[in-house]
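Please see the structure below; I have some questions.
Here the complex is missing a single protein chain, while all its other protein chains stay put.
Each chain carries a letter (A, B and C) given by its place in the written order, and its residues are counted from 1.
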Amino acid sequence: MGEAISFYFLASILTVLSIAVVTVQKPVVAVALLVFNLFFLAGVYALLGAHFIAVIQVIIYAGAILVLFMFVIMILNPDMDLKETGDKGKKFILFSAVSVGFLFFSFKMFEQMAPLTKEDIVSEILEDNTYEIGLQLFEDYIWPFELASLLILLGIVSAILISRKPSQNKSV
Amino acid sequence: MVPIEHYFILALIMFTCGTLGVLFRRNLLFMLMSIELMLNAVNLVFVTASSFLGDLDGQIMVFFVITLAACEAGIGLAMVIAIYRRYGTINPDFLKVLRG
Amino acid sequence: MDLFYFELMAAVVKMCVILAMALQLPPIMVWIERRAGAFMQRRKGPNRVGLFKWRLWGLLQSLVDTIKLIFKEESVPEDADKVFFHLAPVLSLIPALLALSALSFGNYIILFDHEIPLQLINLNVGFLFILGISGMGIYGIVLAGWASSNKFSLLGSLRASAQMVSYEIPMGLSLIPIVLIYNSLELGSIVEAQANTWQWGIFLAPISFFIFLITMFAETNRAPFDLAESESELIAGFHTEFGSSKFALFYLAEYVNMFTLATLCSILFFGGWQVPFIPHLKLIELLGSHNLASFIGFVTLLLKSAFFMWLYVWVRWTLPRFRYDQLMKLGWKFLIPLSLGNVFVTSLILMM
Partner (left out) sequence: MNWLEMTLCFPLLGAILNGLILRSESKTLAQIVSVTACFLAFFSALFLSYDVLTHHEGLKVYHLASWIEAGSLSVPFSFLIDPLSSLMLLIITGIGSLIHIYAGGYMSHEKTTYRFFAYLNLFVFMMLLLVTGENFLIMFIGWEGVGLCSYLLISYWFEEDKNAKAGMKAFLVNRIGDIGFLFAVFLTFKQFGTLSFLDLKNILLNSHTLTQEMQNSIALICLLMLVAACGKSAQLPLYVWLPDAMAGPTPVSALIHAATMVTAGVYMMTRLSFFYFLAPQIMTVVAVLGCLTAFFAATIALVQNDIKKVLAYSTVSQLGYMVMGCGVGGFGAGVFHLLTHACFKALLFLGAGSVIFAMHHKQDMMEMGGLKKYLPKTHAVFLLGVLAIIGVPGFSGFFSKDEILWKAFNYPVIGPYLWAFGTLTAGCTAFYMLRLYTLTFCGENRSDHHTKKHIEETPVIMWGPLAVLAFLSVFIGFVGVPAVIGDLVGIPNFFEHYLEPVIKMPHAAEENWHFLRDHHSHALEWTLMGTSTSFVLLGALLGFNFYKRGPKGISLILKKKFSRTHKFLTNKYYVDEFYENIFVTPLQEMSQFLWKIFDLIFINGFINGVGRGLMISSALSSWKNSGGLQTYAVFFVLGCLVFLGFFLK
């Protein structure tokens, strides 16, 4: 009961926020809304019993990635040109096409999705799964995990290289 | 008990919002944020499936997706800065260097 | 159903207690800071405001200040982003209070045959939650600086957020040895594992403590890392434009954050609510009362936290401020490698 109420509450907020994120005018507002969005999404994760993922979501997504967005917005000119450009008619046609495509696609998907049976649903092991996640991560997924660390390293280096101002003296 | 479809519908709404944002917002920052939104929608599907099926693989996948998202955001934003420095705009309509 | 309402009521009571504690913090701490500063600098400090003829060492000065802050006129800059200008103090306070709610203040007490843990929300991800939530506090600061449409504010908020993001990494890394040693993320079980005084975090993971202590200061933007609000450079940083109760909220958030980290430090490195040299179970045996033992534990934790709060003040009036590049260099080039090495060495020792 409580779970259902929480879910629909969070879901309605998330829907509104998701739409708002892509429609608001100012990037800062969008980032703030996205933070809330992710925060509430973490709530949904917690509701699903994925506490570790929820916390990770908050720490990394909300606490780090979106701070980066915030930084970039502040480093760039706050008064930057935010005008939407492009042919309105063409955009509208394409917009409708994509929307209709998504609607059609989702309709078909739900139509064809095999309903979950009671036997499929297992939720016992989900309590306190941080330990299991750790075990799986370091046993079955050790190579992907190491590759992910490499990816992060590459990300750091390339981000620095790309965004670095071309320095006058080559010693730097 | 909330049926699994409702989680999926929520994910679908978020994903659609993200896609439309990527496709129609004429601003690189908004495009990146919309991509984050899309990734999160996917994460939600993973976590939901993982939770309903009692399989932790989904959550581990989310872990990796978040890793990827961190890199993506870092590099993407670095590129946004570089592009802004170079062209003075982050509107992709003005960045048609590869125009045919 | 009874249980549900009982737990609900218990939670409400706990919330009130925590909120009250949080609200009490700034007045007391402000008074302590001013008095301590005066004491260290051989001044008098605020000592006049009292009740009738009792001066009470100027204790009521804070009360008066609070009243002044609340009743002051609110000023909003013309160019400010109104929504975020009003939202920013709240955004910085909420994560602080949320983090506070996840702290474990003591063992459970037994009321009406129900065990009530002295912790508002018990998550199995424990202090990760606290770290994440306190990270969210950045948004309050950043948005505050941005919404003020003031150069100094913007710079201050950029500095603050960069600093906090940078120091979150060594802080998180410094806590990994604790997780490895006590094999848990839950604060309650970590404290229980520190029953023996020689198994406190400070003894088992001294380097972690060292790093945590430094990052504690940096995370709360306290001196010597108070570059975000350094008066001499940026006037007052991100809260230059904030006055009256909004300013009070920032103050509140800062002290709550300080208190959260101080308590966390006590819990992780100094045995939490374990009385030194008397394990909790033994204390229960000695006193014969569960509730009394828990209360003594709670007081012990408060004392330990108070020491760290004092340490904040002490350091603030002792050390000069860092330069910004020194700050970054310390964070990225010293603390992160050190904490990584610490994790490595600790894991190595634990494996052997």
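Throughout what follows, a contact is a pair of C-beta atoms (placed from the backbone, for glycine too) under 8 Å apart; a residue touches a chain by one contact, two chains touch by 3 or more.
This one's a predicted model, so the numbers in the text were calculated from it and none came from an experiment.
Here is the thing to keep in mind: the chain we left out touches A, B in the whole complex.
By the touch criterion stated above, the residues of chain B touching the omitted chain are 19, 22-24, 26, 31, 92-93, 95-100.
The omitted chain makes contact with chain A at the following residues, 86, 94, 97-98, 101-102, 104-105, 108-109, 112.
We adopt the following convention: only the chains that are shown with their structure count from here on.
One simple way to say how far apart two chains are is to compare their mean CA positions; for chain A and chain B this gives 6 Å. Chain B and chain C have centres, each the mean of its CA atoms, that are 34 Å apart.
Mean C-alpha positions place chain A and chain C at a centre distance of 29 Å. With touch defined as above, residues shared between interfaces to two or more other chains in chain A number as follows: 52, 64, 71.
Interface residues of chain B, counted against chain A in their complex, comprise 1-2, 4-10, 12-14, 16-21, 23-27, 29-30, 32-34, 36-37, 40, 43-44, 47-48, 50-54, 56-57, 59-60, 62-64, 66-75, 77-82, 84-85, 89-91, 93-94. On the chain A side of its complex with chain B, the touching residues are 3-4, 7-8, 11, 14-15, 18-19, 21-22, 27, 30-31, 34, 37-38, 41, 44-45, 48-50, 52-53, 56-57, 60-61, 64-66, 68-69, 71-73, 75-77, 80-86, 91, 94-95, 98-99, 102, 106, 110, 113, 116, 120-126, 129, 132-133, 136-137, 141, 144, 148, 151-152, 154-156, 158-163, 165. Listed in rising order, the residues of chain A touching chain C in the complex are 26, 28-29, 32, 35, 39, 51-52, 54-55, 58-59, 62-64, 67, 70-71, 74, 78, 128, 130.
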